[in-house]
Each structure stands twice: as C-alpha cells, then as structure tokens.
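Excluded from the complex is one protein chain; the other protein chains are retained at their positions.
Letters are used for the chains, namely A and B, taken in the order the chains are written, and counting of residues starts over at 1 for each.
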Amino acid sequence: MASSSTSVTTVAVRRTLAGHGPDWRGIVFGLLLLGSLVATLGILVTLLADQLVRGIPVYQERGLDFLTSRLSSNPATAGIGQGIVGSIIMGILVAILCFPLGILTAVYLEEYAPDNRVTRFINVNIRNLAGVPSIVYGLLGLTVFVAFFAFLGFPNNGRNIIAGALTLTALILPIVIITSAEALRAVPRSLREGGYGVGASRWQVTRKLVLPAARSGILTGTILALARALGETAPLLLAGAILGTFSSPGGLESILTGPYTVLPMTVYDWSRKPQEEFRELTSAAIIALLLITVSFNALAVLLRNRYQKQ
Amino acid sequence: MATAMAPDGPRTLNGSPARRTREALIGRAFFVAALVSVIITVFIIFTVLEQAVEFVLSVDLSQLVAQGWFPRRGMFDIATLVIGTLMVTAIAMLIAGPIGLLSAIYLAEYASARIRGIVKPILEILAGIPSVVLGFFALTFINPNVVQALVPGAKGFNLAAAAIAVGILTIPLVATISEDSMKAVPLALREASYGLGARRVTTATRVVVPAAVSGIVAAIILGISRAVGETMVVAIAAGASGGSLRSVNPFEPGQTMTAAMAALATGSDQVAGDTSAFKSLFFIGLLLFVITLVLNMVGDAFVRRVRRAY
Partner (left out) sequence: MIEDARTPKGDPVTTDTQTPATREVRIGADAIEAGANRAIVEDMAALPSAVSLRDVNLYYGSFRAVRDVTIDIPKNRITAIIGPSGCGKSTLIRSINRMNDLIPSARVEGEMLFQGENVYADYVDPVEVRRRIGMVFQKPNPFPKSIHDNIAFGPRVNGARGNLDNLVESCLRRAAIWDEVKDKLGESGLALSGGQQQRLCIARAIATEPDMILMDEPCSSLDPRSTLQIEELMAELKEKYTIVIVTHNMQQAARASDFTVFLNMDDDRAGYVVEQGPTAQIFTNPTNQMTEDYVSGRFG
C-alpha cells in the first residue's frame, strides 16, 4: 500500500537527516553577525589608533611638561595640568557627595520602603531621571547650584568646582541608586532571614549582613558612575567650567571657589581651535582622558569578575 | 493543658525602647535621603519651566517659525533644531540598531564563553568613551575618511559625520539591553526548537528574537533617547555654533537641540541672563526633557514587560 515515491530506504532517511546541502541562510547570517562584531571592534581599534598616532608625538616632544602646563593660547606651551587637577578634585567631590546619598537611597528602597504608591513614585522618578540628557542637568546646575553660590557672594559669579560637582552628582545619582539597588536585590533572602531569625533589627541585618554581601556589586556600579562623571562635558558647560585660559592663585580656597576646568572640557576647547597644532594637542589630551576613564572601567570589570568567582 | 495567663500579665516582649527609637530614626533618615531624588526632579522641572515660559512670552510667535535658528539675531525656528535632531537620530540608529542587535544575537546565541569574555569588555570600553572623544574623532577622522569620501561635496563640518559618531556611541546600549532580553528567554524554548531539528539561525531569528522582542524594542527606544540627548559630538563635529538654516541636508553644518543649547552656553552672553537668546536655552531644554521623558517611560514599560514575561 505504500506508494513507491515515499519508500523508506536508508538512503532517503539519511538524506533527510543530513539536510539538503549547505545552509546558505545560516552561513550568510553568521557572517553578518560576525561582521557587526568585527565592525564594532574595528571602530574601537581605529579610534584608539588614530588618537595614539596623533597624540603620542606630543608626549615624545614635551613629556611631563605637557601634563603640568596650564592652558594657553600658544600651542607650544599649552598643557592639561589644570584639566587634570580639576578632574581629580571633581572626582573626589563627586564621590563624597554622591556615593553615600545614592547607596543609602538604594538601601531605603530595597530594605525599608513599604510597597506603596510613594515608593513606586520614587522608583519611577529615579528611572526617569536616569534617562534625562546630561545637558539638562546643566540647566539645573546653572539655575540652582551656581545661582546659590552667586547669591552667597562667592567669587566668579558662583561658578566654582563645588557647584560643578553638585551638578554632576545630580547627574549620576540615579545611576548609582539603580545599580546599588540591583546589587542589594541580588543578595539572597535566606541571608536576611537568618539574621532576622536570631533577633537582629532591620538596620543590623542591613549593615552587618546585606551590605557586606552586596559590596562588590555596589562598588562596581559606583566606579562606573564615577568614570561617566569624569568624562562629562555638557552639564559643566552650563554650570561653569571655564573655556579658554584662566589662572588662579593656588591654595585650597581658590581651587574650590575660583574658576576651574576639567580634562574633557580642555579637549572640547582645543577641538574648536582652528590651528593645526592644537589638533595633536587635542589627541594628546584625549589619550590622557581615555587612560583615566578606561582604567576606571577596567577596575570595575575586574572587581565584578572577582565577585562573580566567589 | 494549662491555659495561657491572662493578657494583663507582665510585658517582656517589648524589647529595648532605645533600640526601637534608633531603628525608627534610621528608617526616617533613609526616607529623607530617598526624597532627594524627588527634589531634584522638582527643581529641574520648575527651573526649566519658569524660564521657558518667560521665553515663550517674551518672543513674538513669528520668531518661532523663522528661516533658521539664529538666537542672537532673534530667529528662533524650533523646527530647524528638531529636524536636525531627527536627522542625527535617524542616521545614528541606522548604525546602532543593526550593529547593536546583530552583535547581541551573536553574543547571546552563537558566541562561546571565550569570545564573550573578549567582546563584552570591548563593548564596555566603547560605552565608557567620553563623548568629546567621539566628537573629535568624528571631526578629524570620520568626516574626511568616510563622509567626504562618499559624498565629495560635504563640508568640513556636517551632521552626517556627527550622526555616525553618535551611532557608534549608542551601539553598546542597544547591544547590552538586547542581549539581556535574549538571555532572559528560557533555555527551554531554545531546546524545544533545536529538538525539532531547527538550525541555529532559525532558532535565533524565529524563536529567540520574537520572544525577546519587548526587550529589543526597549533597546531601540532607549537608544533613540540616548541619541536625542547627545550633545558634545554634535557640538564639535557639526559646526554651526552661530546658528543654522532650516535644512534637511545632513551633509552641511547643522544643529540639534542639544548642540544649540551648548552653543548658547558658550556664547558671550552666557553671563547675562535676561536676553531672549539666553532664555531660549531653557525652552529647548524643556522640549528636550519632555521628549526624552516620554521616550524613556515608553522604553521602561517595555523593559518591565520583559521582566514580567519571565
């Protein structure tokens, strides 16, 4: 009764199982995928190579002098010294202002907050803030922080590095909160239950059990957020970093309350200059900036890998 | 069994009052910390809103539909900026969308652990590159070597080069979110597909991607939001800091909403706060805030759908 056209021979079965020739669709698709990865890699390599090629001669010629000189309209003497100092201070200030506030907010949201409308509103609000463009935070910095210092009579119309740090703090605060909250959420419930079970209070459980367990995740998140803050320019354009040259008498007070700049701002400034010499200075400054941000990112990735291995 | 003692007996379960008040205070302090994020949003909205409204009231509505955006000459054609933003975003997503998505598929479905260990850090490095660096790269490399090579008539500053760089910036975001949502698809679905004899390409494109579509849509939307909010790349590479005519040609200098804000901030009238030009800064800021807010809320809604599904 079986029709001869579908007789089940071993040959026919084997051919069906082995397929009908090479899988063209799969091959093309695989090539596409590989291609996009290669493209991404290629772009990154090109970018880095381009900057290195342009910028390394500056270090070869001027070396340490470039790192310590101040800004100048003369390309032969201009350096990133002020930018580096500004970035270092900015980093310290942002860390002090942002991390405790962000981590404690995350602790509240994950360990303390009841599941009601207020909590949900705060959560939604933080997620929205995380997506606001950085330049809008510059508006905030200008009208609130800079104006605040100007109102108090600070020099330079209130445009000081503290106002800038407050602006950047507002910018990365949502990110710190979100990543810290995720790290806290990853701590298993059984750990908390063990703590509560022996009569520990909520703060004791949080401080002695949950936070130590979430430490790596929180650290990774905060380091990445700080790296982001160190690379930001747009908000500081509005909130007062100086474009162009300036000088300050030195000393802690003038550093904190006087004019300032940061490394990415220096890059922006020099990139707008028409002279050809400033092109290579820009690349040299970019090399320094990339060293800073990439090492922060690498540190965070290393920490995360170590944590995952535990 | 002896019955329990009368409820008016001794009270021993009340614990230490000092401990209870301390716990309550700590909880309340955390709540205040969490409110800071709400306060930030309130500040952003109010400061931006107030000045934006003043701007709208202070200009003649005809100025809002002018030939171009030349704030210092009193021409405030919003359409110019919006078109500029749209062009940059569209070109950027043409790059970031496919490359990001294909990279994500490769990472989620094809890559061995070793390759993933190489590629993911590369994506993270790319994500950590400050936008000023990419802006300079767009100006000095992408423009001469890519845009002007393909389109000989393109100017030294143009939106297309900037848009390509913005696309590069956005690749990691799209790739990461897409990959996360694909990894969230349960193994069981893939196993079912393979078990039926499907090849990898079929499983990836017909099973995993459709299952992860919420996350992929979220990735695209959030990528768009990022591209819309990018400032420094356009500020450096697209020129037109004085203003630009309304145009749909991406191979000429142009401005986006964000770059216009940056230009206003770096102009000579940044200190004087009362000119219409300065106040237009807030008007654009408000527009930008609203657009990205909507994009982010929609994107987050899709991300939540991914989480709920699995």
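Following the convention adopted for this analysis, a residue touches a chain if its C-beta (ideal position, glycine included) is under 8 Å from a C-beta of that chain, and two chains touch if they have at least 3 such contacts.
Being a predicted model, the structure only gives us computed values, none of them experimental.
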| item | value |
| --- | --- |
| Residue among B:T12, B:S62 or B:S112 that touches the chain left out of view | B:T12 |
| Residue ranges of chain A at the interface with the undisplayed chain | 114-115, 190-201, 204, 208-209, 212-213 |
| Residues in chain B touching the chain absent from view | 1-7, 9-16, 19-20 |
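Just so it is clear, only the chains that are shown with their structure count from here on.
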| item | value |
| --- | --- |
| Distance from chain B to chain A - Cα centre to Cα centre, in angstrom | 13 |
| Footprint of chain A on chain B - complex, ascending | 19, 22-23, 26-27, 29-31, 33-38, 40-41, 43-44, 47-48, 51, 98-99, 102-103, 105-106, 110, 119, 121-126, 128-137, 139-141, 168, 171, 199-202, 204-205, 222, 225, 228-232, 235-236, 258, 261-262, 265-266, 271, 281-282, 285, 288-289, 292-293, 295-297, 299-300 |
| Chain A residues touching chain B - in the complex, by the definition given at the top | 23, 25-26, 29-30, 32-37, 39-41, 43-44, 46-47, 50-51, 54, 101, 104-105, 107-109, 112-113, 121-122, 125-140, 143-144, 157, 170, 173-174, 177, 201-203, 224, 227-228, 230-234, 237-238, 243, 264, 267-268, 271-272, 279, 282-283, 286, 289-290, 293-294, 296-298, 301 |
